[in-house]
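The complex appears here minus one protein chain, its other protein chains still in place.
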Amino acid sequence: MDQQKRIWSTLRRKPMALVGMGMLAVVIIMALFAPWLAPYDPNKRVQVTPEDILAPPDAQHWLGRDDAGKDVLSLLIYGARVSLIVGFVSSFFSMFIGTIVGLTAGYYGGRVSNTLMRITDFLMVIPDLPLMLVIISVWGRGLWKIILVISLLYWTYTARLVRSQVISIRERQFVLRARALGASDFRIIMRHTLPQVMPLIITMAVLDISSSIIAESTLSFLGLGDPTLISWGMMLNFAFERAVSRMAWWFLLPPGFAIVWVSLSIILIGNALEEIVNPRLKTHHLFNPRNMISLATGKPRLVETELQPEAEA
Amino acid sequence: MEQQPILQIVDLYKQFPVARSIGDRLMRRPNQVVHAVDGVSFTVEKGEILALVGESGSGKTTVGMNVLGLQEPTRGRILFDGYDVVDWARGRLPRLKEEHGEIGRLKRRKQILALRRRAQMIFQDPYESLNPRQTIYEIVAEPCEIHDLGLNSEEKEGRVRAALEDCGLVPAEHFWNRYPDELSGGQRQRVVIASALALEPELLIADEPVSMLDVSIRADILTLLQSLRKVRDITILYTTHDLATAGYFTDRMAVMYLGRIVEIGPTVEVLKDPRHPYTQALVSVAPVPNPRKRRKRMILQGEVPNPIDVPSGCRFHPRCPLATEECGQIDPPYVEITSKHKAACHII
Partner (left out) sequence: MTTLDVRDLSVQYISEAGAALQAVEGLSFTLEQGHSLGLVGESGCGKTTVMLSLLRLLPEAGRIVGGQVLFDGRDLLQISEREMQSVRWKKVAMVFQGAMNALNPVRTVESQIVEALQLHNVVNSSKDARNRAGELLELVGITAKRGKQYPHQFSGGMRQRAVIAMALACNPPILIADEPTTALDVMIQAQIIELLEELQRELNLCLVLVTHDLGVVAEMCDDVLVMYGGTAAEYASSDTIFNDPLHPYTQRLLKAFPDIAEPGSDLASIPGNPPRLDDLPPGCRFEPRCHASNGEPLCVKQLPALVEIAPGHQAACHLVKGA
């Protein structure tokens, strides 16, 4: 669709977005091609001698070895998988639930909205992390459990945002016109409301990925991660317990750095998207040059500018 | 048998509640309402073009919304083709005549669709009334889809093309892959009209369709509307605050002020011989494109009062240059000037 093309082309021109996309690409490649990139298979049992435990970096192990003698670099590369999977999947679920709740509450208003918003508020008010800890402790550990728990708590932000957007869209004249044409509620929501909110939802979802990755890392760090999988959080967990006293920075720093790297990449992309998607974020004066030119040439305007039409031919 | 007027408005009242602040609640101030429409009655014959003229706050747009069943009146009845619109818009009519002449009970959704198919609206703001994410084709095809006209894709294309070209967007192919923001205001308005026409309605409410367009392109849109009556026998209710455009193509004119009709009659008569002081003022200030024709302009002071606090007696009396004491106390009844022309004023 034209709209998406325009967003994409604008995104491509922002240096921050490009940096972010590059950084994210690195992580994605790491995750996808882990078996080929990692010098060792971290799942294989390793015969170790006492010198191998927490061995510092050398030619065969660029980032040294961990407390079980495994190659840290390989662990790092494989760890990308868990972070990305949890990030993308939970974000997707949150987006899905949040959108449905927000659309319904915003469109119907009244009692429906009140009930849904009470639930949303309830979940928002309770501190996320402690609640996650409690649920996981009770429910048990596992990758899917983590994904579900994160999704179930993070959809609330999207829901609020979508709801307030829908409330303002609902009053716009093209929605009124659709009603006058006889459109059903479902059609108005799907055809006329959702497309307007979509850019915002996607931006939220992208930023959500970052939050989800950090949430997973935190849970793993606290020892509640999936024990069968390698994750950066888990690495940090072991590192804190065992590597700090030995000053084995090569085990401690890389996973932390990796978490920061991937979160930062996503935030850069998300911020750029937000700027594009929310035209009011940019200051604009009455006579924006792009507007004047597009007014005169009749060419389509970019998403980020706002036309101030008075009486126009 | 005498033909029933296609539209009958009887004693229409529409009020909107005003939100109360905490202060209001604590001080127990009485509930306030906006008296948008305050007792309006008129009829429209089939194929007629009636102008509802008034400034902001006159209630003209609200009347249109109620006629279509997009809002519900606080009081009063609206009869479209003899059927009560309020019930119809809710799908609660016991008997509704279908296109095939059958009378029977239609299911709720089908009733509402039947109403929407027969009565349509054109909106004021061509920049806001089109979904910016839909192509022109999708916009005009949508009514066909909603009403499930059972058209295959070829027939649908044909309908869309006919609707666009009837509205002057020729060739249709040039436009239908575009998005609204690639079109000018006048073209967008034509798209809105085209999408309304795709359903072949009998009644069209045109709510200030040209106020946001350049003066030089208004004529085309108005001529288009006029031709709809000739070609398709559509009845049109045209709201505006510009008397001159109303004078161009309407048969009858009703002048509204603060929710009431103050004068109604054949357009030419009302323009040439306005009797209500408000109408006289409006006619006198309408710009005339000739500096030689200087006439005395009756410029009213102040602004139209807030529809929350409607003045007592004749609602126009605070601004009326001819007001008497009686005007401030008693609401004037309609005075017949000719059989078709009447005005609500004490001083006639």
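A and B are the chain letters, set down in written order, and residue numbers restart from 1 in every chain.
Please note the rule applied: a residue touches a chain if its C-beta (ideal position, glycine included) is under 8 Å from a C-beta of that chain, and two chains touch if they have at least 3 such contacts.
Only a predicted model underlies this, so the values are computations on that prediction, with no experimental measurement involved.
In the complete assembly, the contact with the undisplayed chain comes from B:Ile217, out of B:Ile6, B:Met65 or B:Ile217. Interface note for the absent chain: among B:Val34, B:Met65, B:Cys167 or B:Ala281, the touching residue is B:Ala281.
The missing chain lies against subunit B, touching residues 55-56, 184, 214-220, 222-223, 241-245, 247-249, 267-268, 271-272, 281-283, 285-293, 297, 299-301, 303-304.
The working rule: only the chains that are shown with their structure count from here on.
Centre-to-centre separation of subunit A and subunit B, using mean CA positions: 48 Å.
The part of subunit B that touches subunit A in the complex is made up of residues 68, 70, 109, 112-113, 115-117, 120-121, 123-125, 127-134, 142-143, 146-147, 179, 181-182, 184-186, 192, 195-196, 199, 212-214, 216-217.
By the touch rule above, subunit A contacts subunit B in their complex via residues 1-3, 172-174, 176-184, 187, 191-192, 195-196, 298-301, 307, 309-313.
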